[in-house]
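Note that one protein chain is taken out, while the other chains of the complex remain in position.
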Amino acid sequence: MFVINCPYCGEREQSEFKAGGEAHIVRPKQPTELSDDQWAEYLFMRKNIKGIQFERWVHTHGCRKWFNMVRDTSNDEIKAIYKMGEKPPVK
Amino acid sequence: MTNNLRVKSSKFIDETYKISFRFNNKTYYGYKGDTLASALLANGIHLVGRSFKYHRPRGIMTAGSEEPNAIVQLHKNTSRTEPNVRATEIEIYEGLEASSQNCWPSVNFDIGGINNFLSPVLPAGFYYKTFMWPASFWMKYEYFIRKSAGLGKSPTEPDPDMYEHKYIHCDVLVIGAGISGVIAAKTSAKNGFKTLLLDEKPYLGGSTIYQNSEYFKINNQISSSWLEKEINEIKKIDNLEIKTRTSVAAFHGYNFLLARESLTDHLPLHQRYEKIRHRLLKIRAKKVICATGSLERPLIFDNNDRPGILLSSAIEKYSNLFGVSCGQKNVLFTNNDSAYETAISLFQRGIGIEAIIDNREEVDSKLIKEIEKNNIKIYKGYTIVDTFGYRKINKISIMQLSKDGQKVVGSKISINCDCLGMSGGWTPAVHLFTQSGGKLKFRDDDQVFIPDKYPSNQISIGSCNGEFTLDEILTGISKKLKDFLNIKKTDYENLEIQSHFNKTKRNIWLLPSDKIIGKTKPFVDYQNDATAKDIKLALREGFRSIEHVKRYTTTGMGTDQGKLGNMHALGIISETAGSRMGELGTTTFRPPYTPLTFGTIVGRNVGEYFDVFRKTPIHDWHFENKAKFENVGQWKRAWFYPKENEGMHEAVQRESKAARDSAGILDASTLGKIDIQGTDASEFLNRVYTNAWSKLAIGKCRYGLMLNEDGMVYDDGVTTRLDENHYIMTTTTGGAATVLSKLEDYLQTEWPELDVYLTSVTDHYATISVCGPNSKKIISKVIPDIDLSDEKFPHMSFKKTKIDKVKCRVMRISFTGEQSYEINVQANYGKSVWEKCMQAGKEFNITPYGTETMHLLRAEKGFIIVGQDTDGTMTPIDLQMDWIVSKKKYDFIGKRSLYRSDTIREDRKQLIGLVTENPKEVLEEGAQIVADVSKSPVEMLGHVTSSYYSPNLKKSIALGVVKGGKNMMGQKLIIPMENKQINVTVTDPVFLDKENKRLNA
Amino acid sequence: MKNKYSIISLIKNSFSYHENWQKAWGNPEPKKEYDIIIVGGGGHGLATAYYLAKKHDIKNIAVIEKGWIGGGNTGRNTTIIRSNYLWDASAGLYDHALKIWEKLSQELNYNVMFSQRGVMNLAHNLQDVRDLKRRTHANRLNGIDAVYLNTEQVKKFCPIINTSPDIRYPVLGGTLQRRAGTARHDAVAWGYARGADEMGVDIIQNCEVKGIKRSGDSVEGVETTKGFIKTKKIGVVAAGHSSVIANMAGLRLPLESKPLQALVSEPVKPIIDTVVMSNAVHAYVSQSDKGELVIGAGTDDYVSYSQKGSHEIVEGTLNAILELYPIFSRMRMLRQWGGIVDICPDASPIISKTPIKGLYFNCGWGTGGFKATPGSGDLFAHTIANDEPHKLNAAFNLNRFVSGDLVDEHGAAAVAH
Partner (left out) sequence: MLNYSNPITEEKSYSGLQMREVKPIMKLILRGKKREFLSAVGKSLNLILPAEANTFTKSDKLTALWLSPDEWMIFSNEVSHIGNNDYQIENLLNKSICKTNLGAVTDVTDQFVLINLKGDKIYNLFETGSPFNFNDFRKKKASVTQTILAKIDVIIQNESQNDVNLFVRRSFSQHLFSWMNDSASRL
């Protein structure tokens, strides 16, 4: 059970949040131009990193805002949190 | 029996308060303050239970939560029964009823004891090697294995007690109220930190509080007196909350801990009514101080498990704290100085000590001198090689140890005794620390694991950090607390400490015997009957890792989770395998530290609070009118409204017919409603629905289908354009929350440039749908001001209006194929509007209908229900809804997936209608559809998704999905049931009014 | 030849105080080269090696395990075995496994305690009923024993379930597969290890793969903590760590690794003699031969390799358990633990070749891999040996995520009106 520092509401219990998977997978602007393979890459393929992962969370039971998190998936340590649209912090 | 072993009064025992209790159907007495174990010992009872595998007699071994043997069933055959309760933890109360477990007919004579004689053929893991023949017999073997396994008995009635949760956020949590914990809590609280101090026992002060020796002093006071004053002080501090009888079960990441506060278990039964039994504390602490203490180690030698063999520290506790003597002829067996503390305590109380066996050869300390001075025989450099006495120990044999400690030499000496105390040194209680993710390091000097790296803001202090003696504990504590709490000073800077404890220890994990190991039973895990020879067998068979050995031998898998024996198992493995202890690692300590009842974990979320119960604004009306309800997500929806003697079928037939013949009314308030505003609202809808929205006129409604990015149908509903930049979207009941969060996700992450705002208004509106040929007449009575003519208010359009003075929205939309109006009114007026419609419709026999009829009516029209006719594998094309997929739009969610090689296949499963050869025969929903039953295995083409008897068409109708169904119109197929085959014909899914005449009838 | 396990051998060995048992498997140092390397010494990996040696006559095989064999999900799951799956492809796969389970103890000469005590799945709403009926009909036509039970039949088969119509989500019915049941998880890994070892397979523990060496689009070997080992074929069966290995080979998989938790109660005398699963309220329970209630909890929603999940998941599960079995309120949780499960978008596994020659993946089993162990090993062995899938695992290829031909076992999760 993490404590998550929502960039808008401050520190809250994990139970107020939901995870949304890997971050920075941008929806292709022109899906019709993509091959089936490329589309599958967007749709299903994930890095699923053991270590530093960039991922999305949403404060479901609070401000309903999505944001990004940098977390070490090997020990669940949260390294950084930043708003949507902001540049990810450099490692 | 009288309390003949109550040797001395103790201030922890209230001898004016006598309590009677029953054990194995006999009545005994104890005093307030006793545990079941201390009370039994005071009555001379050691034998409490039988072991798991060999059914050996077992007694009380410890005085705490690490007890492996003395576990009992409480209140047999009642709703309050509880298996596997540790006699050492439960405080006695008037009416307590306990009985021995895992024995038959009684604990004194147990048939299962025969296993002890069979033990030569029952080594570790024997069951993996046998019971394989004949192959079909395993279930029979297993029946008997299961019967003999298990310990106590599960309750068979619901629990009469209540439980509760409590969330606590504190600055500093101190776990354990021994001397270190008390000092830490006082320091923390006095420095302004909101502090919580927890201890599993009913009293504060840990083991120091009953320490009564002149040899251990603080500031020239006996340590217990000094501590008592400290305790009195901390009770007065405002921002310090102290909870006793509270055991910390789990230490998770980010300093999240779970603790069980036991509130009524010590009260007489009649005082427990309407009270919370346990409270589960969910603690989030900024800082955690572990002062969890340490556990004394047993020693591993042949037959070290007999009743009457206890930990030496337990004997001391029973005598000092409870005033109970565990025996009259005590022998202590030790490898360190702790047993001498016990000896002195016993001696001071006049309890007989026969001898002390010390495996150290040359030792000397003030404590030992004191013992020798009193002419108690000390056998230095000796070990116990065997013990005797079936139901209770009566004799031991000892032999001299060789110099290297690997062998025994010389001849055997026998010593009579009625109680044996073992002291193998101390193991820091690092369980919680490791649960939190902490890493341990091994200290070779005294062979202990101590905390090394802290994974969160926490420290360990006192003996759980490997500081075992008073001076070790107290000299460093001040600096530690100052650093950890970031404070300048403490009250404990210059304590004067006297401690006469010699720290030398001779650690031998498995003591040598004069017999070959195969003939001995040196128990490592008492409860599971795992011995040192089992561990060695596992190693011989190639099991190398500690986890393998543990699993193969079941060491550490009992209800005590190996609190006593795990270290010895590790030691024996490393000695046998020739590896170093520290390198071998430890087994993982898993939560909970002490077992936690399910009821405690669940708290009040049982019965009606198991899950949220959502009600529509008209719920009370449905209830009053005897509706049957259906669970839809967290909602209770009216399912059908049976009149006298009607079953579901009759009710639904009547409701369905009424709706088409005259008028029906449905509570559709559960549908999700999302208010969409912003200059890009139309563009947004274009992207989330498959069809186009920009050209929808203000005041018009349109049906939309929403896909997942994988192209599969996800949700559907009607959306209405209220204004240029304002829409109201409806979603399915079950999909409301997920649709909104999915849409928010796209808005915030993919399309932040869009000016769109989404707000849920599901609960703001009551939605009342009136349908049927007379619906127009009814609505005109309810809302006389509105022009309902087809020209002014055609199908798929919307009007703002007022009923009395209350503004509301009316949509002319239909999920039944009938002319139909949907009134959306502010929820608190919903019931009133419903009643008004009922009143106005009375002359037209307006009939309330539930979800079942709604499903039937829409099936007649071939309308799908997402989730029933679709299952996450259906595209709009599969549903024969090509018309709703815009060819012009460049993109929408899921569009690209519709053009993958599999999704463009012509022979995918497609939605079709089915009619049965026999019009009365109603298909089973979920039944499979085939073309040919002659081949095996039969090729399944699809399944029946919806099926009803239509009272309006007077025949059975069904929807289904069938491979290539689109091109199978008119074809005959078969529904193969278990006992018959039903012939069906594929039809168009629209059974009624294909021309949509009824919408404007 | 290893000595055979039997009651006779137990008695014989008791005379020598069990001093003469052989090692169940050895502890070899890795050779320089193997014909095939299996990465991952869980049940699936060991079974793969066993069937490669047994059915395809390839003996120069190594199983490389970073920890200890059977220490991952094999030793952490709730041991449910069943084959009553909806889709033809799944039913084929899992029933293939179930048929092997039925003879596995004898085949391995190791008692895996496969107990056919039946698995019941409960329905709690009308869509559950439709879904379970649909599945039962499909099972029957696929030759899998499964019957639909009404509420009274459910109660009769497992009397301790609370079937009162007044509970929040009443039991509306259920399905029963009698051939289904449980097995002893450790024994499966150990039995396969012993069998594989006997045929010459090297089981190398405490050896972590650090890299996959490629030349062009073929594999050349693996870098490990015990040095480089050459091979032309690598079968990866690394469960939660599949993506980690895939990343080494420059491959991305459609997987997410999430925490899955389970727990056991203290042991008690027999109280529930079957396995009961309830998807709708999330409660899976059975009782082990030792007497512990074995309870499966759900997965968390975030990727994690920490083997820890959140307390809420456990609490939610016990919540559901008490709703269905109020008599368990005073039972105590003895131990809880977490595993890492690799989940595919369609909740079906991957047993497949990859775009890299000589590299094969067996992964994506999510929360239900244990039941497939023997079948998965057999079919993966076939796929590796022939460089071609068996017809039973052909549908479980990687390409389905491109074509869209998913085996969507969780698609039937209903969202009803």
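Per-chain numbering from 1; labels A, B and C assigned in written order.
Note that in this section contacts are C-beta pairs under 8 Å (C-beta built on N, C-alpha and C of every residue); 3 or more make two chains touch, one makes a residue touch a chain.
Remember, predicted model here, so these are calculated numbers, not experimental data.
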- Message: Considering all chains of the complex, which shown ones does the missing chain contact?
- Response: A, B
- Message: For the chain left out of this view, which of B:306, B:654 or B:831 touches it?
- Response: B:831
- Message: In the whole complex, not just what's shown, which of B:312, B:383, B:555 or B:762 touches the removed chain?
- Response: B:762
- Consider the whole complex, including the chain that is not shown, and state which of B:18, B:140, B:166 or B:972 touches that chain. B:166
- Residue ranges of chain A at the interface with the undisplayed chain: 8-13, 15-16, 61-65
- Item | Residues belonging to chain B that touch the chain removed from view | 162, 164-169, 194, 274-276, 282, 284, 604-605, 608-609, 611-617, 620, 635, 670, 675, 677-679, 723, 725-726, 755, 757, 759-765, 803-807, 826-833, 835-836
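Note that only the chains that are shown with their structure count from here on.
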- Chain centres from averaged Cα atoms put chain A and chain B apart, in whole Å, by 28
- Please compute the C-alpha centroid of chain B, do the same for chain C, then give the distance between them in whole Å. 22
- Got the chain B residues that touch at least 2 other chains? 252-253, 256, 437, 710, 897, 900-901
- Multi-partner residues of chain A (at least 2 other chains): 1, 18, 36, 39, 43, 75-76
- Provide the residue numbers of chain B that touch chain C in the complex, in ascending order. 52, 80-84, 120-121, 123, 126-133, 135, 138-139, 142, 145-147, 149-159, 161, 250, 252-253, 256, 258, 282, 437, 516-519, 533, 537, 540-545, 547-548, 551-552, 554, 557, 559, 561, 588, 590-592, 595-599, 601-602, 605-606, 608, 610-611, 613, 630-632, 710-712, 715, 732-735, 738, 851, 854-855, 865-868, 871-873, 897, 900-903, 924-928, 930, 936-938, 940, 943, 945, 976-978
- Item | Complex contacts: residues of chain C adjacent to chain A | 241, 243-244, 247, 252-257, 300-306, 308, 310-312, 342, 345, 401-403
- Item | List of chain B residues in touch with chain A within their complex | 252-254, 256, 284, 437, 455, 709-710, 741, 744-745, 748-750, 752, 890-891, 895-897, 899-901
